[in-house]
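Could you have a look at this structure, given as structure tokens, before my questions?
Only one protein chain is missing from this complex, and each of the others stays in its spot.
Coming up: chain A.
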Amino acid sequence: MASTRSLILFLLIQLCFSVLPLSFAQSPATGSTEGYTIYGRVKIPSVGTKEYILPGKISNVKVILNGGQRVTFLRPDGYFSFHNVPAGTHLIEVAAIGYFFSPVRVDVSARHHGKIQAALTENRRGLSEFVLEPLRDEQYYEVREPFSIMSVVKSPMGLMVGFMLIVVFLMPKLMENMDPEEMRRAQEEMRNQGVPSLASLLPGAARSN
């Protein structure tokens, strides 16, 4: 019963991931029967123009099994290993500042002497080789726009000055295009109503009127 169930489960997993059967990095543990060894490699492309991680400087990368059950570090060549891992389905995460890694689902098969199948959980992509690469770089800071005239103009102060300029220089132009008769009538009206003009708002306006 148990074996059929596990078989069904196995098939289910196969179906779920609908990827080709994978076979790699398998290693039955030597001597001990309690667990298997997971070998893998983390590859960080050095082409990226990263400031925080120098290319090849991987001493601060951690590889984490099952949410913190075990933590290991990378060798200079990027390889890592977990020993004495029982058969079952596990989760491996890579913590590296500056890079986004997808967690990896790792199936360690007891029936096939520790044969390992791995798939990224983020995009359900199976791995034919146990090489983990970052899905993307992580940029923690906003990039400051270089100085441009537009940024000053767009700033509230710039817009204020711009608005002012429009009012000062464009409005009279608009006024000029108006019919002088109509204009005079409008001005007459305004004076009669006593609507304060711009001039009357200013100090000394009373004198000028």
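Heads up, the rule we're going with is that contacts are C-beta pairs under 8 Å (C-beta built on N, C-alpha and C of every residue); 3 or more make two chains touch, one makes a residue touch a chain; residues count from 1.
FYI, contacts and distances are computed from a predicted model.
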Listed names "ER membrane protein complex subunit 1", "Bardet-Biedl syndrome 10", "small monomeric GTPase" or "Cell cycle checkpoint protein RAD17 isoform X1", matching UniProt entry of the absent chain: "ER membrane protein complex subunit 1"
Residue in contact with the excluded chain [from A:A110, A:M150 or A:M164]: A:M164
Residue numbers in chain A that touch the chain omitted from display: 5, 9, 30-32, 37, 52, 58-59, 62, 64, 66-76, 81, 83-86, 88-91, 93, 95-98, 100, 102-103, 105, 121-122, 138-142, 144, 146-147, 152, 154-157, 159-161, 163-165, 167-168, 197-199, 201-202, 208
